[in-house]
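Have a look at the structure that comes next, please.
The complex is shown incomplete by one protein chain, all other protein chains being positioned as in the whole.
After this line comes chain A, so read on.
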């Protein structure tokens, strides 16, 4: 369908320290014991998109991600991994791989997206309107994490207004305004010209930009070439396109139209008549009406381009792994309410216990839990709503609630872990009590210590 897919897998994200490290770039963070990137790749594979470009920040990370992809997806996907320097932003990353992009349209997907919205829908909406950019919006989680017990205690990472402020036209097909909620201080400015052209704008705050965009390649590359300072797709490119949609500076419209043979500038009468025939009898968006001027017959039609949105329906799952809070939320959701994403089959107790896992006597594993391959648990343990990785050794009398424990973790007797994330190769000695903590890879927590809401990592 003449689409190219670029997966921006990022590098080692600052927000996710101490979970990420040199060894574990963001793309390989385990969500229900699978790297988060696998969710994106499978989500694309389901839509028959098998030729992907994965862009990773940093050579080391690229090597690791590439190695993992080739081991997991050999014969299934045709993936090219490109390494770009760190901190050049999403726009910079696309600039860097610009010469690989040849298709008419490009689908840009963030590598940390866990969702089940068909990407074809975005692409189809993009094609239908012949838009320059189409963004996927999904409904933001009602209150972030579901508040239960200790899980919501992480106020530090959860800002109240971090979701986007989005202006839509009455048909909910075009994007008229976008701003990140966190960046807005007091007031937002809406362009009068757009408002005049549309007549009515709906401003919504309950939508979240899912970082899945379809771009027209020629437009995107033109912007990236012209605006050297643009760093980020979300913060620079998208708002620029939205702002300038009624006074487009893109030259592609003309070029494109000439290709299609219905250009208005070409002096052939027939061609003009033809395009008018098609345009007049079709229901036109405000863009065309505005372009044609107030009387519908401006001598020089204004150049416009369209910025579309695709709003995913509410019953679809969509989340981005961009904070520690999101990490534990997604882990919980993938095992819980969005379990179809995980690709595992659940047991009768609504949990996943690998056949090689060993449980001691009187140990209970509650619903919505996952126990990885080769893990061992002692007696009288209790696991609730948690994900335990591979080859963990857990002593007796351990309580694990609402937590994520990665691979090769050793936990001593009598520990209590609530709402925490414990990375690989961590050792918790006896009677450790953790509440809302993050423990970085390879850290050793000494016996009897108690922590609450702290981030522990090797210095």
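Going forward, a contact is a pair of C-beta atoms (placed from the backbone, for glycine too) under 8 Å apart; a residue touches a chain by one contact, two chains touch by 3 or more; residues count from 1.
To be clear about the criterion, contacts and distances are computed from a predicted model.
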Hidden subunit of the complex - UniProt protein name among "Trafficking protein particle complex subunit 6B", "Translation initiation factor eIF2B subunit delta", "Amidohydrolase-related domain-containing protein" or "Phosphatidylinositol glycan anchor biosynthesis class U protein-like": "Translation initiation factor eIF2B subunit delta"
Sole contact to the chain not displayed, among A:23, A:45 or A:358: A:45
Full-complex contact with the absent chain, from A:78, A:227 or A:340: A:340
Among A:119, A:239, A:395 or A:440, the residue in touch with the chain that has been omitted: A:119
Positions on chain A contacted by the hidden chain, ascending: 1-3, 42-43, 45-49, 75-76, 104, 116, 118-121, 123-125, 127-128, 130, 260-262, 270, 273-274, 277-278, 280-284, 294-297, 313, 339-340, 343-345
